[in-house]
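Removed from the display is one protein chain of the complex; every other protein chain stays in position.
Take a look at chain A:
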Amino acid sequence: MALPSSPPLPPEVTEDIDIPSSPPLLPTSAALPALPNRKRPLPDYDNNISSDPLFSEDPSEAEDQTEYEQPKRKRMVKGPWWTLGRKSSQQSAPRPKEDFRNADSGVWLGSDESIDSLLNNARDLNVAERIPTSSIAVHPPPLSQGERVAVSAIAGCLEAGRDAVDLSALGLEQLSSETLKPLHQLILQSHSTLTEPPSEDEFVALTPSIKLFLARNQLRSLPAELFRLENVTVLSLRSNDLTELPYAIARLRNLKELNIAGNNIRWLPWELMRFLERQEDGRRIIVRPNPLIEPTRIEGPSPLSGLAIQTNNEDLSRWSDTKEYYEGLRRSCMEHGPLNIRAELELRLKYGRLLRIQYLQEASRAGREVSLGPEELIYLASSAIRWYHVDGKPLQKPRQDQDLHQATLNPLNDAPEISGSSFAPSLFELASRSVQKEFDLQDVPADIPSTVKLALGAAVRGLEVGNQTCSTCARAFITARAEWIEYWHSGSPSQTDLKQEDILPFLRKVCSWRCAVPTAAGEFRC
């Protein structure tokens, strides 16, 4: 009895039967101070008391609850909405404490406000911390002198509704996507002289046909934005330092004129084939001069010139005959010695031409309309195919003594076990494509293998301009499995001899080993 505070516990444990007196204690001591620790002693009650005390006194409990909930609701409303979620989750610990103070005496009431204001301050601080991180403006690197001129030139065109954008000879070393972006908004000027009624031909669409001149700069690469400008019809990249024409050039569907003369381009993307195929609607491409790779040296008189070869079109009425004829030609040439690449190229050119003539004859007989371009496109030869692993590593190390790009008669020479491979995309490819779709590729984990990093790098580039499509099956891919050069003859049909400057090299890439099938001899495009 000397100690008033300690006894309550022992009696509870020892005198189990007398306990009914204790339940009332709970609600009455509902005086909130007890609330926080109401939960913790719960296990103690377990031994005998069922839960009925809690349910027995409904009114007081309801009262209890309202009292309990009100401050909660009030607090929920406080503060800006974006801290709500955080507050309720993070500050659940301090809450009972505050309750405790509120319900206590007035002593704490004064300081309550101050705590609130403190909290507010903290929140403000939080906000101040958070806003900059989420919306930090990444300052672009300062523009070069030339690019600033370009920006103002583009702004001028936009203003005046001019669709000829002249950015030539500005000394541009690079061009950012941002600079070109305003060109999306370019529309032509509509009827402006209000003194006269508009003439008939003014009722046309205001869609511009942008003519973009980037000639005589030092561009090494082209911005991705350029390939999103669908209205570009004339693109001049003459006299720059480009080493490769990106495959994305195919995305400029309305392109009519392309000038890439005077760069360091060694081959054209296969995608440009489509551009060359349809020359009938006035499409023009100026490729040379460029250090284009060559199938083989072509100089001196043709090796076939010594042989009496005449083509008699009358005899050639069916495709199979042409094939026989071609084989016959080859055999007769072989008699004079082994066939070198150049002779083979010339034979194939003849063969392709024959097939083309036959095709045209047949079409005219059937009454079909064939749109003829001024130039013919005839397949000549391929280089050896370079094979890649799933992750883009080359299968074999290139041999030093071998010219990779030289035309060869059997490009599938070093082929790996193609039969074992599948048309289905590799898991690596599938996964990297999904990653490209779903994730922010800017912050990939740092500890990934270098091959994966390379693939993701390619995926980032693919994201900018669209993934490359397989030149055989037209499926999009990120990592090419094989690539090779194809040489096509592009010249006027009237010219009989094979000339170096009529041969265009195209780089073909495919999505699977099974797709790596070079064009067959005799292929042509009209």
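Just so it is clear, a contact is a pair of C-beta atoms (placed from the backbone, for glycine too) under 8 Å apart; a residue touches a chain by one contact, two chains touch by 3 or more; residues count from 1.
Assume contacts and distances are computed from a predicted model.
Of the candidates "Large ribosomal subunit protein mL46", "Elongin-C", "Ubiquinone biosynthesis monooxygenase COQ6, mitochondrial" or "Sedlin", the chain left out of this view carries the UniProt protein name "Elongin-C".
Of the options A:L194, A:A366 or A:L427, the residue whose C-beta touches the omitted chain is A:L427. Residue A:V435 is the one among A:I286, A:I357, A:V435 or A:V517 that touches the chain not shown. Contact between chain A and the absent chain runs through residues 389-391, 393, 422-428, 430-435, 438-439, 444-445, 448-449, 451-452, 455, 473, 475.
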